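Just one protein chain is left out here, and the rest sit where they should.
Chain IDs A and B follow the sequence of writing; residue 1 opens each chain.
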Amino acid sequence: MRSLREYIRLYFMIEAQYIKGRMQYRSDFIISSVGMFFSSLATLGIFWVIFDTVPNLAGWSLMEMVFIYAFYMIAISPMQILFDHAWQLRYHVQQGTFLKYYFRPLNMMFYYMSEIFDLKGLTQLVTGIALLIYASIQLHIDWSLWRISLLFIALFSAALVQISIIVAASCAAFWVVNSYPVLGLAWKLREFSPYPMSIFDGAFRFTFTYVIPIGFVAFYPSQLFLRPQDVSSLVYFSPMIGVGLFAITYWIWTKGVNSYTGTGS
Amino acid sequence: MRKYLAIVRGTYMIGMIYRLGFLFTIAGNVIYLGVAYYLWKSIFKNSETLRGLTFDQTFLYVGLGSAIFILLKTYTDWFMNSEIRDGSIAMYLVKPVDIGTYFLATSFGSLLMNITIVSIPTILLLLFVFKVKFIIGIGLLLFPISLLIAFFISFFLDYFVGLVCFYSESVWGLSTTKDIIVTLLSGGLIPLQFFPTALQNILHWLPFQAIYHTPLTMITQPDQSVDVFLQMIFIQLVWAVLLFMATRLFYIQAIKTVRVAGG
Partner (left out) sequence: MDLDDIEHSFYNRQSLLFLFYFLGKIMSLIHIENLSKHFSILNRREGLGGAFRDLFSGDYRTVKAVDGISFDIDAGEIVGYIGPNGAGKSTTIKMMTGILKPSGGTIEVNGITPYANRIRQAQIMGVVFGQRTQLWWDLPVIESFKILKEIYKVDQKTFDEHMGLFNDLVDLKKLYTQQVRTLSLGQRMLCDITASFLHNPQVVFLDEPTIGLDISVKAKMRSVIKELNQVRNTTIILTTHDLGDVEALCQRIIIIDKGSVLYDGDIKKVNSLFGAYRTLKLQIDGYNDSTLQTLQDAFTQKFGPEHGIAIAATEEFWTDVTIDQARTPLADVLNFIMTTFTVSDVRIVEISMENVVRKVYDGALK
């Protein structure tokens, strides 16, 4: 078996070459980054309009919402940057080009996802980091070493939740011909994760917490930094939720890969 | 004309085949409606009316907006880009069809299909699950006309960006930017009344508000005089004609470039 270190080395080698190749399309990178930047601003725009009318949303201030949103932007970046090839899975499966991923002595998910490194996602990451710093200065959040390590753990778990939802949804391609709506729905759900879960009740809060836990992408983990005094104990389970979800997703992926036999006889 | 009708029919049929997609689109709309319901409920928590709108009016606006959202998204720019990239756009240059009319016909087929499988079910959901009330009146009567013009405006914007693909490969960035600007500034997500006044004044002079805000206002604020409604439709028509001319001019220019540069 190949060690994790070998995989990481290989990953950097592939991506370094990939980025070099993409650099020919510099204008595409710039325009895409602008697009990414605007799409990040859209939700912020909605917040701005809402808070132009009301002073708070379920007790959360504009700046707190900006913090949650910044956390969200950083948390979804690994999915955007490293797992963007999930979007093309249905083309590869339909056209039979998915077969080639079986033929290398590598983990298939690794090999498949390593083929694309989404550069425009970096714009999102950088914007998110800048916003997070801005919001935490405005909110006077005091960053001790402990808090910073907590932030990294929280972001890592949140990123895993987001990656798991998208990759699991893309796996529908292994069983369904027109699987786009499944992925489209998962993508749409993503946009709801920066809203305070406390505005929902009943079935919705239950769904967003336990079924498709988008609450763990941004809102719940952000509470660790915004309102540490009244964090529910559930939040401390988020690393486990992230790892658990990824394990389930990986299991679905493996099932799909095993059931897929390519087109033709 | 007949050949374009065949295209409309074909697109409609293709859409109807993928029924699973329909289930997921509906599920997506149910979740969106739920989220919007709770979000606006909590915004209206302490006040009966905000910016002259009641919660019921606002939710009707947002809910109906989600029902027609898919109708006003033609994806023409995305389709054109993929056809320009793989070279199949050349097929239209040799066939006796006009590219713009061709894509308009496909979009219209999708529009009809989406009315059947997305808009009508979503409106039924609004009526029977969320207990939203529509007021019968002149606004309801003019709504379909306004929606149709809105569709044309949206199509011309998409087609315009699609034509840019003849010059640029990076359609992702362009189309995403356009989509965001259109959805946000057209009042597709939030009624324009909630925007800061200064911004509202600017938006008033842009074509975007004619896409979502105008048709939705006909339903949510039906107690206005017929003159006001007709004036709104007139403004929509002006934008539709202006954008049509703009795409026409751009098309002639783009085709010249393609024929010279060899696409």
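Rule of thumb we're sticking to: a residue touches a chain if its C-beta (ideal position, glycine included) is under 8 Å from a C-beta of that chain, and two chains touch if they have at least 3 such contacts.
All values reported here derive from a predicted model rather than from experimental measurement.
Of A:I14, A:I30, A:L122 or A:V231, it is A:I14 that touches the chain left out of the display. Residue-wise, the contact with the chain that is not shown comes from A:R104, picked out of A:R26, A:R104, A:R227 or A:K255. Looking at chain A, the residues touching the absent chain are 1, 9-10, 13-14, 17-18, 21-22, 96-97, 99-100, 102-107, 115, 258, 261-262, 264-265.
In the analysis below, only the chains that are shown with their structure count from here on.
Partner chain A is touched in their complex by these residues of chain B: 18, 20-25, 27-28, 31-32, 34-35, 38-39, 41-43, 45-47, 50-51, 168-170, 172-177, 180-181, 183-184, 189-190, 194-196. Contact residues on chain A toward chain B in their complex (touch as defined above): 25, 27-36, 38-39, 41-42, 45-46, 49-50, 52-54, 57-58, 120, 176-178, 180-182, 184-185, 188-189, 192, 195, 199-201, 203-204.
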